[in-house]
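Note that this complex is displayed minus one protein chain, with the remaining chains in position.
Should a chain be cited, it is by its letter among A and B, assigned in written order, with residues numbered from 1 in that chain.
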Amino acid sequence: MDALSIYVARASGLHHLNPITKFVLTLCLMICGLVLPGTWSSYLILLAIIVPLAIWGKVLSRLAKLVFNISLPLIVSVFIIQTLFWGKGTPLFEVGPFAPKLEGFLFSITSAGRILFIMADFILFSLTTRPDMLMISLKQAGLPAGLAYIIVTTLQLVPRFVAKANTILDAQRSRGLETQGNLYVRAKALLPLILPLVIGSLLEVEERAIAIEARGFSSKKVETSLIEIPDSKNQKKARVFFILSTILLIATRLIWLS
Amino acid sequence: MLENIKKEFSTRTLVLIPIAIAINIAIGQLVIVLKLPIYLDSIGTVLVGALVGPWAGAATGGLASLLWGVIPPPLQYAYAIPFFYVAMVIGLMAGYFGKRGVFEKESPRWLSVLIGAVFFFTLTFFITAFLNRSTDETGYTTYPAPGALFSQYAVFFVITIVVGAAIGYYLLQKGGYAGLAGLVTGAVAAIISAPTAAIVFGGVTGSGTDLLVAAFRSSGAPIMASVMAQGSVSDPFDKMLSFMVVWLILGSLPARFKAR
Partner (left out) sequence: MAIVNLQNVTYKYPLTDSPALQNINLQVNEGEFVAVIGPNGAGKSTLCYTIAGFVPHFFKGAITGTVEVAGNESSKSSLHEWVLNVGLAFQNPFNQISGAKYTVYEEIAFGLENIGVPRDEMITRVEDALKLTGISDLADRSPYSLSGGQQQRVALTSILVMQPKVLVLDEPTSQMDPIGTREVFGVIRTMAEKGMTVILVEHKVEWIAQFADRVIALHEGQILLEGKPQEVLTSDLLREKDFGISRYTSTARKAQEMGLWKKDILPVTLDEAVEGFAPTTSTGSVHRLLSPEGRGKK
């Protein structure tokens, strides 16, 4: 699977769920997690909901690895900056001009929790859902075909374009283009790299349009689908449940805040 | 009007948009490889606006922002997502200017010089004002008066005006109209992104209701305030450059491509 997706195939119940169910769950979890108060609420959701789901989906180790790799730099900087640059508060100790504050430290625990939880939420979704399957199920639910085409095609084309850009970079370098040095030198390298990439791509647009027209892209007939993604009454009920619970939670919090 | 919107989304447009989004990302990464202090991540969006029209441009911008957030290792560029409406406006304005032939006309050189000079003058003005701000007793930030600034930094202003004029001459050349359109678009972009940036970057005093606020505040930069300032400064320049590049590209295309 190389179309910009970290999906891994597993024979798990989570994988077999309708993509829309997983999508709704992911979004609702995220909103709930942000709305809940307290330092430890994110960690709670992480451990009580996301980890069990990951186990069900047989992707726990991969999830953990990915989440830590991506979040770690962010979390480290969160701790440093929030602890050191907190406004007024109780200093923990003093190192030269820097006085890390306790409040900042505590706050960064909250922030770290939220970062971890949101990352885990989305990465779990990406690990267990194929993007094209998500698009198909959205189309089944009424998403315009043109939009689905654009999204999936973008996912497949971006890696190729980045590769193409690198090829052009190498080619121009071997022709003597300087890409290192002072600002002026590097800036001069921009156009010889951008122009071939863009102009070459624009010339392809016409052929690609002809190719899909030749495959009936503009047909006025009602589209059919090769792949039908199964849905079930239970999943539909579950989705409604997720959405209603989230709304309830938001309402409760708003009332509680005022 | 609905007819006009639908007309923009022909098969050619639907094929162009993924390519334009891919161009956004490819060039955005190229700029990182070249270690240049600009983003240049909207060239595809501007291109669609210029070639097709405002609605296609807006769609490209919106989709690009949303997809950029989920494309590479997930969520690394997630901060782009809340600003999707800014990217839409950039595409919209590019389309608007495109319909007025901004990307095809050549401008007189003196206009480019003027634009460069005025832009750098304004830039210097804001930077010096920002650097010299002070906080009075009630906690408000005050900025020095323009007259005081000019007299204090007179030499500096003159230098930057000259530099700006030269940059306008060499960089914009005959693409003055495109450059100006880009400047205006960039300024608009900076303004309409400020509220979101404020919510996302600022307003954190510890009430802890928003992860985004916390994360972006910390991950964004060492000094939050200067990041905000940098955003409103780099955006017009960045868009000016992007519009210029698209002007150059359109100039290099064979005639029949523009007959859409």
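Here is the rule we go by: contacts are C-beta pairs under 8 Å (C-beta built on N, C-alpha and C of every residue); 3 or more make two chains touch, one makes a residue touch a chain.
Note that the coordinates shown come from a computational prediction; the quantities given were computed from them, not determined experimentally.
Asks: Of the residues A:Ala11, A:Val222 or A:Ile255, which one touches the chain left out of the display?
Replies: Of all options in A:Ala11, A:Val222 or A:Ile255, contact with the hidden chain holds for A:Val222.
Asks: Which listed residue, A:Ala11, A:Ala48, A:Val95 or A:Ala214, touches the chain dropped from view?
Replies: A:Ala214
Asks: Touching the absent chain: which residues on subunit A qualify?
Replies: Answer for subunit A: residues 1-3, 130, 132, 148-149, 152-153, 156-157, 160, 204, 207-228 touch the chain left out.
Going forward, only the chains that are shown with their structure count from here on.
Asks: How many Å are there between the centre of subunit A and the centre of subunit B, using C-alpha atoms for each centre?
Replies: 24
Asks: Using the touch definition up top, name the residues of subunit B that touch subunit A in the complex.
Replies: 9, 11-12, 14-19, 21-23, 25-27, 29-31, 33-36, 40, 43, 47, 51, 63, 67, 70-76, 205-206, 208-212, 214-215, 217-219, 222, 245, 248-249, 252-253, 257
Asks: Any idea which subunit A residues touch subunit B in the complex?
Replies: Within the complex, subunit A contacts subunit B at residues 4, 6, 33-34, 37, 39, 42, 66, 70, 74, 77-78, 80-82, 86-87, 103, 107-108, 110-111, 114-115, 118-119, 122-123, 126, 146, 149-151, 153-155, 157-158, 160-162, 164-165, 169, 179, 183, 186-187, 189-191, 193-195, 197-199, 201-202, 204-206, 208-209, 212-213, 217-218.
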